[in-house]
Structures are given as C-alpha cells and as structure tokens.
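In this view, the complex is presented without one of its protein chains, the others remaining in place.
After this line comes chain A, so read on.
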Amino acid sequence: MALRIEPRRNVTTMTRLLAPVTAVVLTLLFGASLFWALGFEPLTTLYAFFIGPVTTLYGISELLVKAVPLIIIACGLAVGFRANIWNIGAEGQLIMGAIGAAGVGLFAPAGLGMLLLPLMFLAAMLAGMAWAGIAALLRARFSTNEILVTLMLTYIAGFILSWLVRGPWRDPMGFNFPQTALMPADGMLTPLDPRFRVTASVFFALLAVGLLWIFIAKSFAGYRLAVGGAAPRAAGYVGFSEKSAIWTGLLTGGAAAGIAGFYEVAGPLGQISAVISPGYGFTAIIVAFIGRLHPVGILLGGLFLALTYVGGEAVQVSYGIPAHITRVFQGLLLFFLLASEFFTSWRIIRSGGPV
C-alpha cells in the first residue's frame, strides 16, 4: 500500500478559478480558529479585521492607499512570472525607486513646477529598472539565479536607504530622526479629497491593470514570454530569444516597483525614512499568484491583501492583537493558495502495491 500523486483529468476553468476562492475561505476559517485560540470571540474579531475597516469612507481610502502599490507591483511582476522569471526582489526595487524619486524631489533646482512630478516618476522608474537590471544582466550573462540575486539586492537596497537617511540625506532640521526633509510642494501629489490620503495613483493602478491585460491578451511580446515560460524548447525552436525574455521580465517588474516607490514618496509618505514599505514588494508576489497572474485577479487580490494590512492595524487598535497578525494572514493565504492549486491539478491516490 502506497500513496501516489497523479494528475487529474479534465480540470475545468471554473475549478481553476475557484482555487483562490477556496484558499481565501480556508484562510478565514483558520484565522477564526486562531483568534478563538488566542481567547477572542472569532466572529467579531474577523468582522473587525475584514469588514470593519471598509465600513467608512476613510477606511476605504486607506484600503486603496495600500492596494495601489500592491497592484502596480504585482502587474509588473506578473509579466516576468508568466515567463518563469522569478523576480523576488520587488521590495528592493521599490526602495530604489523611492530613493530615485526622493533624490530628484530634494535636489532638483527649484522652479521646475509642473515638471517636477514627471521627473520624479521617471527617476523612480529608472532606478527600479536599474536595480532589477543588475539581476537581468547577471542572469543573461552568467546564468546566475535571479531569485537569489534579486532577493540579496533587496537587502543591499535597504542598507543604501538606511545610510542615506542617517547620513547624507538626513533632514538637518529633523531632530536627528533617520529621515529626509519633506518633498517640496511641487513634488507632492494632492489627495483626491482633502479629508483622505488616497491620490490619483489609483488611476495609475487601473492603467497598470489595463496595460497588463493588453500585454497578455494581445501583444506579441506577451505571447513570446508565455511560450518561453510554458515550453522553453518551443521558444528555442522558433527563435524567441531567452535573453530578451529575461530582460523584459525583470525590467518590467523593476519599473513597476520603482513607480510604486514614487507614489509612496510623492503620496502618503512625502519623504523617505529608514522604513518606507511594510513589505509591499513581497506581498505583491502573493497578489500576483492569488490573481493567477491575470489582471482582473491581481486587481481583486491586491484589494484583499490590502485589507490584511488595514485589518491588522484595526485589530491592533481595538483588541490589542499585534499588527503582525497581518503577516500571519498573508502567510496562511499563500500556504492555502499553493495547496489548493496543487490539489486542483493533482490528486493523491492509494495504489495497490509497489509499482
């Protein structure tokens, strides 16, 4: 008697779409029992975590503030992921993007007016691309593993940020706090409504979703990447270049993460400090996968994972549960997601005897 894994036949599209939903449901069930084990009333805590925050306009605004970077980054990462190019270092690319935007904001000559924001945007995008470009160069040139390189570059980016805000870029008027001065007024996005923090970046996130859709569903470049990801030998057979897939995949992710960094600096943060992201770059990986690398899925996944941030803060305030519960929920979700994807495509059976 032995256990064996075998592929399932005839998996319908519906089943595949249901896999992420199942993962969400299991996460909620497991989360509820976790709250219960910690001595909290599970249903009310879950309500406070997942529903409470979005019952107010302010809560929805905060949700969008957190969803925007997740969606933008996930859209960029999805391009590479579809080609089996694993950029795990969007967090570092986001940091470099934020540094790029802040550098322009702080040191560009005064009087650029309307031009300052586009310049910051461009600088952030290029900084993110450059950081991802290091991994692309190493992979294309020396076949270095991009997972390791992008991940390690994230730590380097973190140290560069730390050095800048404690050293050369520290705000001289900032009471020695590790942070820069605020961006000039021309380098800040005006909130859509003065009562809330959400800015026009939401429209850019929608644009990213639209661009990703065109790339995947319509463009020849997207088709080539999909072939390279699904069957590398077929890509070689017709001469789709693997190197160009590596560069496209990594640079797109880097650009998206850099742009997300710009929107953080020019939006809710207004400056850079030693910590500028609650792990958006890593969480965006979960967003990309829970969205099945599809634009609409990423949009929904981004909103859901933004909710884990907002909800974590909410239960910390109202129940004194550490905000790290956010991480627990994200981890649970990823775990159940991988499991439900696995069981969608495979099943475990008992086999009659040794084979």
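Criterion: a contact is a pair of C-beta atoms (placed from the backbone, for glycine too) under 8 Å apart; a residue touches a chain by one contact, two chains touch by 3 or more; residues count from 1.
One rule holds in what follows: contacts and distances are computed from a predicted model.
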{"item": "Per UniProt, the name of the complex member that is left out, chosen from \"Acyl-CoA dehydrogenase family protein\", \"tRNA_anti-like\", \"histidine kinase\" or \"ABC transporter ATP-binding protein\"", "value": "\"ABC transporter ATP-binding protein\""}
{"item": "Sole contact to the chain not displayed, among A:160, A:221, A:275 or A:323", "value": "A:221"}
{"item": "Residue in contact with the excluded chain [from A:43, A:207, A:231 or A:349]", "value": "A:231"}
{"item": "Which residue of A:241, A:273 or A:316 touches the chain not shown here", "value": "A:241"}
{"item": "Chain A, residues in touch with the chain not shown (by the definition above)", "value": "9, 218-221, 223, 226-227, 230-231, 233-234, 236-241, 352-355"}
